[in-house]
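My questions all concern the structure below.
Missing here: one protein chain of the complex. Every other protein chain is in place.
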Amino acid sequence: MKELINTTTFRVRFSEVDSLRIVWHGNYLKYFEDGRDAWEAQYGLNSLEVYEKYGLLAPLVKTNIEFKYPLRYNETGLIETTFINSPAAKVIFRYKIFNADRTQLKVTGETVQVFMDTENILQLNTPPFFEEWKRKMKLL
Amino acid sequence: MKELINTTTFRVRFSEVDSLRIVWHGNYLKYFEDGRDAWEAQYGLNSLEVYEKYGLLAPLVKTNIEFKYPLRYNETGLIETTFINSPAAKVIFRYKIFNADRTQLKVTGETVQVFMDTENILQLNTPPFFEEWKRKMKLL
Amino acid sequence: MKELINTTTFRVRFSEVDSLRIVWHGNYLKYFEDGRDAWEAQYGLNSLEVYEKYGLLAPLVKTNIEFKYPLRYNETGLIETTFINSPAAKVIFRYKIFNADRTQLKVTGETVQVFMDTENILQLNTPPFFEEWKRKMKLL
Partner (left out) sequence: MKELINTTTFRVRFSEVDSLRIVWHGNYLKYFEDGRDAWEAQYGLNSLEVYEKYGLLAPLVKTNIEFKYPLRYNETGLIETTFINSPAAKVIFRYKIFNADRTQLKVTGETVQVFMDTENILQLNTPPFFEEWKRKMKLL
């Protein structure tokens, strides 16, 4: 099966670093979001559009993160975002954050999103637009 | 004229401190917001209610901040928020942040907000609800 | 075995809420930190002191979070922080975030910290100060 992977980079801001001179751990969720946004742009899924066209939101319900090595101020991080295809009505991504030249794996993680309509009702079945997208991507 | 002042406290989080082991300067705007919220609660102005009842938002259009002494991790800050009455259709607050026992003035600042309706039209005249509130507070 | 639990509260700031009008998921790690700080204060472990006296840091190496229901602007959250005793040289906490009256469990999570000296060497054995603290707490 084809893997849908995006690679993008980000720069560590001074305001993202803590008093140990390393990125404060919660900020890696911002970099995961950078990865997800770049992935969406590459593979033609757009959460704003999904909301406007289909009235569906995709809130996070779960995340886990492993911090192996820290990033520091002004460093460039490289984030690799992989879509994990699932039969459930979920959107799952795995993330790997490396240093700029990709010689050291710094942080790994996963996020799980579900679909909810505008009345906050959880969608138990994969929404049609998502099935269609999966077919186009040869994931079904 | 009566001064409408609120005093409240906050604790500095680890994530709010930078690599110089002092509060990152931009975080003082969060403490100003703590002060504004506590002031609103004390004097019966509630921005959520104003939005729901009157369809008015009060975005910030201006701020200035002076950083005299830094706050550090786990310190308690005391913030004094003063409403500055103005004939213009503006909401102006001045802030003083002290250490917990009020022996050192750490940071001062000001914010200016205007009123906008839900179509982003600037309100040039003081909205009726605000005039009424001012009368109740003996500011008119 | 005795459970070491702390309960504390926090207020959701406007700046912590996203465009869906719910707390942005990454901010729950700040509330976990509030819980950890309050727990430390209650049970006499102080990370600043540990660093100054013993030259040891306790960086996070792992976290997982489950988001069940969202918190909103100006809501008070109640966080319950439980120390998970482990024979390994690790500091493990579990967190439960409720609404203020504790009728709804909003978010759960766990963090794992290790000990490192000032040269970033991982401590494979439980540091003596921590063993001593555990004995005092009747955890050994």
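Letters A, B and C name the chains as they come in the text, with residue numbers starting at 1 for each one.
Note that a contact is a pair of C-beta atoms (placed from the backbone, for glycine too) under 8 Å apart; a residue touches a chain by one contact, two chains touch by 3 or more.
Computed from a prediction, not measured in an experiment: that's the story for all the values here.
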| item | value |
| --- | --- |
| Touching residue (missing chain; options C:18, C:49, C:117 or C:132) | C:18 |
| On chain C, residues whose C-beta touches the chain left out of the figure | 14-15, 17-21, 24, 26, 73 |
| Chain A residues that touch the omitted chain in the full complex | 11, 13-15, 29-30, 33-34, 37, 48, 73-74 |
| Touch list for chain B against the chain that is not drawn | 20, 22, 25-27, 29-30, 57, 59-68, 70 |
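Quick note on the criterion: only the chains that are shown with their structure count from here on.
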| item | value |
| --- | --- |
| Central chain (distance from its CA mean to the mean of all protein CA atoms) | C |
| Contact pairs, highest-scoring chain pair | A-C |
| Identity of the chain that, by mean CA position, is farthest from chain C | B |
| For chain B paired with chain C, centre-to-centre distance based on mean C-alpha positions, whole Å | 30 |
| Chain A and chain C, separation of their C-alpha mean positions in angstrom | 25 |
| Intercentroid distance (Cα basis), chain B paired with chain A, Å | 35 |
| Residues of chain B engaged with two or more neighbouring chains | 14-15, 73 |
